[in-house]
Every structure is written in C-alpha cells, then in structure tokens.
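What follows is a structure written as structure tokens; I'll ask about it next.
A protein chain is absent from this complex, but the other protein chains hold their places.
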Amino acid sequence: MSTPDTRETAGPGVETSAITAAALALGDDALVLSHRLGEWAGSAPVLEEEVALANIALDLLGQARILLSLVGDEDELAYLREERSFRNAQLVEQPNGDFAHTIARQLYFSTYQHLLYGQLAAGDGPFAGLAAKAVKEVAYHQDHAEHWTLRLGDGTPESHDRMQRACDTLWRYTGELFQPVDGLDLDHTAMESAWLDSVTAVLTKATLTVPTGPRTGAWAAGAGRQGLHTESFGRMLAEMQHLHRSHPGATW
Amino acid sequence: MTSDSWPLWEVFVRSRRGLSHTHAGSLHAPDAEMALRNARDLYTRRSEGVSIWVVPSTEITASSPDEKDPFFEPSADKPYRHPTFYEIPEGVKHL
Partner (left out) sequence: MTAVTAGTTGTTGAPGVSDTAVAATQAAYEAVFDAAVAADERIEPRDWMPEAYRASLVRQIAQHAHSEIIGMQPEANWITRAPSLRRKAILMAKVQDEAGHGLYLYSAAETLGTSRDELLDKLHSGRQKYSSIFNYPTLTWADVGAIGWLVDGAAITNQVPLCRCSYGPYARAMVRVCKEESFHQRQGYEALLALSNGTEAQHAMAQDAVDRWWWPSLMMFGPPDDESTHTAQAMAWKIKRHTNDELRQRFVDIAVPQAEALGLTLPDPDLRWNEERGHYDFGPIDWTEFWDVLKGNGPCNDQRLSRRRQAHEDGAWVREAAAAYAEKHTGKHGEAQA
C-alpha cells in the first residue's frame, strides 16, 4: 500500500483537479459496473432477477452521470477516452462470469461503496449531497448482494462451490478499493477494516471460507486508479464506444 | 414441483400513508425475504408504494367469489377443476 498523497494544501487549482480526479474515479466505477450489469439483460437466472439487476445498473448509471458531469461532458468522457484514461478500480471491470461471480463482485463492491458514500454523506465535502442520495441506493445493492451470497453459499453443494470460487477469484481485486484517492478526504484504514469485518461476517454466515490470498495483484497495487486495467476491459470499451465513435460529432 | 421452482406469493402495496394495502399482483420467490425484495423491485419501481406485504398464495383463504349469487358457491371450493390440481408424472404428454 502506498503512502497517502496529501495535496489539499497545494492551492485552489490543484484542489479543483483533485476533486475532478475523485469524481472521475467514482464515476468510472459506477459507469463500468453499470455496463457489466447491463450485459445480464435477457440472461438472468429468473425473471424477478432481471428486474433487480436492472434496478442496480440504473442506480449506478445515474450516479455515473452525475459524477462525470462534474468533470466534463458525460458522453465525451464515457465514449471518447482510451482505456488508459479510465480511473475505475479493476474489480468493477471484471467480466460477469456466472451468477456467483456477479454476486461476489456486487458484494465486494457494494460493501465498499456503502462505506464510502456513508462517510462522504456524513462530511461536508463536495460529494456530500450526491452521497446522501447514493448511500440509500447502495444500501439496497449491498442488501441484495448479501441475501444472494447467503443463498448461494448455503444453498446446494454446487452453488457453494461456485460462490467460493467466485469469492476467491475476485479477492485480489479488493485491496485496491482502499487506496487513497486524490480529492477524497477519507479514513481509508478504518474503511478497510470495516469492509473486512462486514464481508467476513457475510461469508461466514454463508458457510463460505474467507479467502486468504493477497488482496492486490503482485505486479501492481491499485492499478485501475492509475489507468492500468485488465485485458477484458479494452474489449468492453470497444463494444461500448464503437457506435458513438463511428459518428464523430453526431447527436443522439 | 421441480427443485428449481419457487412458490408463488401475493403482493399487497400501500401506495401512500393513509391508504390500506391493495393487491398488486403476484411473483415467485424462494422465501419471504426475497419475495419482499422482488416485490419492491417489481411493483414499486416507479415509487408506487411506501409499504409492502407478501403472503404465500397458498396461505390465502377466500370466500366464495360472489356471495350474493348461490350459483357460484359450489365452484369456489373445487380446486380439482384446475389442471394444476393433478400431479402428472414427468414425460407424460397431451394432458
């Protein structure tokens, strides 16, 4: 884990760009995860879950649009940036996999996001207003993920295995979430330990083993926030951006 | 019933304070907790409600449909009129 970069003393210009950087990081998280959840449309395990996943995706897309609009034009940012300019954590770009992978990703991320927006909403920073609304949405996402984690973990032997595998696979992407982000004045250490407590409690209740592997990749720590992503992300962006880019300057 | 089918729940929604819960429809869910959440997503996604009840469909006892009309009375308690009353072995067709 790198040392926190404290730049709030560096003057108004830098502060603005720090806030912009934070909005971009949080906005990209929401944008990318919303996109991944949108890929489920028409393929959910049961119709009721189509509706639930779409609700979460729509909440996230709403958050993304507000956050990106703080930085610039939402569509330019979403459609015209290259892969290396995205600041989302690597966790949210991970492919859907089976339903267990999607739920594990949701559990890890929504638990983090709930803590994050909870802290932001309680403060008086530039994101307090947005966070106050988002924290309610995210509480529901977390609730959804926890209920499914219990059912998959403590359901059938097959679902247990799948859920365990998903939790193990995605574990290494969770450390990055607690790297300090410019422009967010948060107690990351406290957030991380609250996150560990919460996730441990859910996994244990779900009869799952809390993964023991490293929580960051060995080759880089928190690479997504620095614009270093995983292979499948480029393909996701190619699909997301191709139509917009095929018609430069067009309005839709 | 196969192992992957979920029971049916009836959903009642209070659209705003001061009104009683009204039947909104039904849905499938494995248990009450999930039924409530599915109901929230399905029947109140346009802010149609402030409170939800879910009840297993099989737990509802109904009076005869039209009590002022004796003609209807005998049919109400005859679930055996309905095809789903009968367990048919899997693979049997054209029934």
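All chains are identified by letter, namely A and B, in their written order; residue positions are counted from 1 within each chain.
One rule holds for everything that comes next: contacts are C-beta pairs under 8 Å (C-beta built on N, C-alpha and C of every residue); 3 or more make two chains touch, one makes a residue touch a chain.
All of these numbers come straight from a predicted model, not from anything done at the bench.
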Identified contact with the non-displayed chain, of A:P95, A:G155 or A:G227: A:G155
Residue of A:A139, A:M191 or A:M240 in touch with the missing chain, whole complex considered: A:M240
Positions on chain A where the hidden chain makes contact: 31, 35, 38-39, 41-51, 54-55, 57-58, 61-62, 64-65, 68, 74-75, 78-79, 98-99, 150-152, 154-156, 158-159, 162, 239-240, 242-244, 247, 249-252
Residue ranges of chain B at the interface with the undisplayed chain: 1-8, 25-28, 30-32, 34, 42, 45-46, 56, 58-59, 62, 64-66, 69, 71-72, 74-76, 81-85
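The definition used in the following text is that only the chains that are shown with their structure count from here on.
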Parts of chain B lying in touch with chain A, wherever the complex brings them together: 6, 27-30, 33-34, 37-38, 41-42, 45
Residues of chain A defined as touching chain B within the complex: 46, 48, 51-52, 55, 143-144, 147, 151
